[in-house]
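The complex appears here minus one protein chain, its other protein chains still in place.
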Amino acid sequence: MVGLTLSKRKISQALDLVPRMKSQGYARPCVERRRKWLEQKTGCRLINVGAHSIPSDEMRGNVENPLGAAQTPLGVAGPLLINGLEAQDIFYVPLATTEGALVRSYERGMVALTRAGGVTTRVYIDENRVSPVFLFESVGEAYDFAQSLPDKLENIRAEAESTTRHGKLRRLECHAIGREVIVNFSYFTGDAQGMNMIVKATEQACRWIVDHSHARRFYVFSGFSSEKRASGSLLAGGKGKKVIAGAALPKQIVKSYLHTTPVQLCDMWHHTMLGHVQANAIGYNGHYANGLAAIFLACGQDVANIANSAVGITNFEVTEDGDLYASVTLPSLTVATVGGGTGLGTSRECLEMLGCAGSGWAAKFAEIVAATILAGELSMGSAIASDEFVHAHETYGRNRPNEVSIQ
Amino acid sequence: MVGLTLSKRKISQALDLVPRMKSQGYARPCVERRRKWLEQKTGCRLINVGAHSIPSDEMRGNVENPLGAAQTPLGVAGPLLINGLEAQDIFYVPLATTEGALVRSYERGMVALTRAGGVTTRVYIDENRVSPVFLFESVGEAYDFAQSLPDKLENIRAEAESTTRHGKLRRLECHAIGREVIVNFSYFTGDAQGMNMIVKATEQACRWIVDHSHARRFYVFSGFSSEKRASGSLLAGGKGKKVIAGAALPKQIVKSYLHTTPVQLCDMWHHTMLGHVQANAIGYNGHYANGLAAIFLACGQDVANIANSAVGITNFEVTEDGDLYASVTLPSLTVATVGGGTGLGTSRECLEMLGCAGSGWAAKFAEIVAATILAGELSMGSAIASDEFVHAHETYGRNRPNEVSIQ
Amino acid sequence: MVGLTLSKRKISQALDLVPRMKSQGYARPCVERRRKWLEQKTGCRLINVGAHSIPSDEMRGNVENPLGAAQTPLGVAGPLLINGLEAQDIFYVPLATTEGALVRSYERGMVALTRAGGVTTRVYIDENRVSPVFLFESVGEAYDFAQSLPDKLENIRAEAESTTRHGKLRRLECHAIGREVIVNFSYFTGDAQGMNMIVKATEQACRWIVDHSHARRFYVFSGFSSEKRASGSLLAGGKGKKVIAGAALPKQIVKSYLHTTPVQLCDMWHHTMLGHVQANAIGYNGHYANGLAAIFLACGQDVANIANSAVGITNFEVTEDGDLYASVTLPSLTVATVGGGTGLGTSRECLEMLGCAGSGWAAKFAEIVAATILAGELSMGSAIASDEFVHAHETYGRNRPNEVSIQ
Partner (left out) sequence: MVGLTLSKRKISQALDLVPRMKSQGYARPCVERRRKWLEQKTGCRLINVGAHSIPSDEMRGNVENPLGAAQTPLGVAGPLLINGLEAQDIFYVPLATTEGALVRSYERGMVALTRAGGVTTRVYIDENRVSPVFLFESVGEAYDFAQSLPDKLENIRAEAESTTRHGKLRRLECHAIGREVIVNFSYFTGDAQGMNMIVKATEQACRWIVDHSHARRFYVFSGFSSEKRASGSLLAGGKGKKVIAGAALPKQIVKSYLHTTPVQLCDMWHHTMLGHVQANAIGYNGHYANGLAAIFLACGQDVANIANSAVGITNFEVTEDGDLYASVTLPSLTVATVGGGTGLGTSRECLEMLGCAGSGWAAKFAEIVAATILAGELSMGSAIASDEFVHAHETYGRNRPNEVSIQ
């Protein structure tokens, strides 16, 4: 730490930029030099930060001013039997976290689900979007623009797709507000998360639109798309994959593995739903963010996408036979098996663990994520319903770990 | 990967649990054995997963069924001059991310802010909450309970605080719905995030309350507290720290460093605010989740808390002199400098880099986080206002990195 | 008033139903008898209630147990010049209200708009919806249902339209949640509000669907349609008409008539938008409900539809020339010129005043409503921006009316 408050006069001298280096300094010696500079500047030691196994050269395109790598404890939970359209197997799911009891809790849910016959998963929507806004002189001009846009779809598609081999423009949708029009561009992006790809494509299309309309200007982002933000409109889908996972669990399994009953779980759902409503929550869920963070981090997903992906709806119902039907609906899950951080060191290994590394596996990976989230909701919901929540965290949490066994 | 769909008959044989080991298997050989088991089971290699520098024994309390660690590229951005009540210095901020251009973008914002005289930060609220719900027979009983609760505050506090040395119960607040009453327990939790601590305390208090009222039962979670979930009520604060960061930037600095003008930034704000409103967003922000994810991951925070922490409001205004005033308001920032993952390997080093490792620094850390978020909002907002967003991602992103320099 | 608390034993004797009469008692003597009965029962006099000009026989289908009519003071505001696609004229708008200053305020906005060249109006969407939900055994069955629904559209349309001459089924849209599927039925309903019509049509279609699918059952209302409720999803349209009204106002007119400047109005917009965001408001508006209530009440609309119709977005912008552009966007305006209360006494006269009585005028009426709302937003916004709000209410409000003149 610099250690003292600087007078204004001294500030300009002290404003040392992070050192600029040849080719932006991704070579190992450059990274080391940067680390040393920072150690000197701040008086701290960065030994663990330097102890990474990802070649620093491979970090280009993922980070700038590289120092090394952050390490997060990685555990595994399973077995998790999934009966999806893409994922049809038993899985062991890697989870990176620092929250004690999380892995054990998800594991508990997975074992219960698997014993009950597994989780059914379905992907309803598979697309991503960018939502530029076009500005006009008047309400009349905006209206004429919105009316005529469908006729221009093929030209717009041609412009957009000229910039990408993978992105496919599926639909345009207008939301007019006063004299401006938000145009939602929906794309299929293959196995990539695809934001960079489709923002570039959309910007290209927007330039063409401005040249062929009365639009005064555009902003490539209108705020509508809800990338990396929570919003109510995410519930309708369109930002990433809409995935649903559900399972029927006989009441005996609910009792043995989850220490509660279908009726108690539904009562808990009812009352905690009221709490969500009172809080103006978006959707209803116990802790999607926990499972998403752990699996995103393990598998090289962009963890900032938790903000949109954690929007969804968990449901518990008692069936006519008195058993449990549990489901999770994730309308805006943004996951990828290519691009971003998916190819780096531990991320690639974790995706391989799931049979999801590389092209062709994004939908399968989405199904696995949804099934994992279901396991977490089931386990946490049961802990609340049966008053075991505190006990579980006492047993596995940071402060007071004890010896325990699980069947 | 197991590689073939199993017939129902074979499932029960195949349901191998993750191996159970002595003392839950945190010793290095145990971790290695578990990793080998998984490699065999899934047919993948976990070399990088095993290449960590955190002693596996130290992972106890943070993860179960440990395999090793996930690695995320770590960069640094700065200098960032902060004039807070707790943070008063120039900082270099560690950011773990796999999104190309992110570190460079935050760095750009930090340099502009620092050249402009730095960021002012203030912590308004510093507490965390648990919100159990109590169930009654009738609307009348629920009403009587809520009316009489203030009289029981001292007893309730005594019960709650009997379980913790650090948590202090500050306030109770009732939200009645029909014949049930959600009671919001607000605590000061020192430098810890504190959820485990205060859930335990609250459960203890709830048992006492049930014994001393007509409550039929309680659920320790009502869903109201919005832990790790986005909700509108987070804007009012109470879940973590409410922190505000703001800065005035002369128009010349906006021009030189951010390539736009205060008027353009405000116009962009106006139109993207409309997009947020159209999307039913909570609050308004460009990409809080990006900066939060990067700094949380670097500094051992619980990344699942992004879900609540990313709720907030960014504001850009033109001052009477034609300069820019920019601010971010984060009402629900949950950060810690003790407990959770803060003490592990790279996390502790990153906190030390900021002078925030250990007790006494949580408020300071919160101010640094808020100032960092402001830098990101400023830089991204400017990129949108000046149409440079795509260019920046092309330059630094995964696909096509070029040589670039920055002043 | 009955005047004393009754003991439980006496309750059953005292439970007098409102008297049942021949043909449900719409004839004038029946209404009188009912009124007398109630006067006796409650000890009050209902002289004004009986002093109505609507023949009580004509109330059949609009009210049960009729007593008479409620009277609300009715004023008029104008002139309002509208350049719409349907409304192209100068209008004088009837407003029924008990809020002093309201008519004067709307009149002020109308005069300013008219002097500025009038209001442009456009109807983007013209439909209404019912959203039943179908329940299934499993996530898999729900998925198969949603996938196959498009193939059944023609059958479903035939069933739905068999019950109505006016309603036309336009689209179906699925929202799956776990093992259930909400199906949004979008209809064109001509000049009627149409809820009764399309609920009946939808129920008919639902019975067919249940017979031709694996659905266990359906509820004709899922809660999704947001009829007479505020919800975020209303911003996307589909519940009634999406109408936009906008106008450019030279700064001189803003100054003369509204006593403020375009810059001040936009500054006010900016800061009050932040207040809306902080309040978790849906959309942004000053007081749509005021104008909607007054015109709905005058023109025989269902005033309960204010709950959905008052959702929208007001915008104020400074143009490049320093003038004002003002707009309102009402995505969910439910209005009618036939059916409901539109044909009764004062309602029909008020619709005639606008040239909107009977078939063929619903879109025109919607444009007039939107232009009226714009006038109200402009006037109230200006009063806030120029600190005249309190003064105006002092001048015209209930408590202290003075002599005033307006140019």
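Here the chain labels run A, B and C in written order, and each chain numbers its own residues starting at 1.
One rule holds for everything that comes next: a residue touches a chain if its C-beta (ideal position, glycine included) is under 8 Å from a C-beta of that chain, and two chains touch if they have at least 3 such contacts.
If you're wondering where the values come from, they're calculated on a predicted model, not measured in any experiment.
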Message: Which candidate, A:A87, A:L274, A:L292 or A:L354, sits in contact with the chain we can't see?
response: A:L274
Statement: Only one of C:T261, C:N290 or C:T372 touches the unshown chain, namely C:N290
- line: Per the whole complex, from C:A310, C:A362 or C:A375 the residue touching the absent chain is C:A310
Message: Which candidate, C:C30, C:A69, C:V123 or C:I253, sits in contact with the chain we can't see?
response: C:A69
- line: Logged for chain A, residues touching the omitted partner chain are 232-233, 235-236, 266, 270, 273-274, 276-278, 280, 282-284, 313, 315, 317
Query: Taking the full complex into account, what residues of chain B touch the chain not shown?
result: 120-122, 124, 138-140, 142-143, 146, 175-179, 232-233, 236, 244-246, 248, 280, 313, 315, 317, 325, 327-329
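One rule holds in what follows: only the chains that are shown with their structure count from here on.
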Task: With over half of the numbers shared counting as same, classify the chain B/chain C interface as same or different.
output: same
Query: How many angstrom lie between the CA centroids of chain A and chain B, rounded to a whole number?
result: 15
- request: Return the residues of chain B touching two or more other chains; collapse runs of consecutive numbers into ranges.
  value: 232-233, 273-274, 276, 278, 280, 282, 284
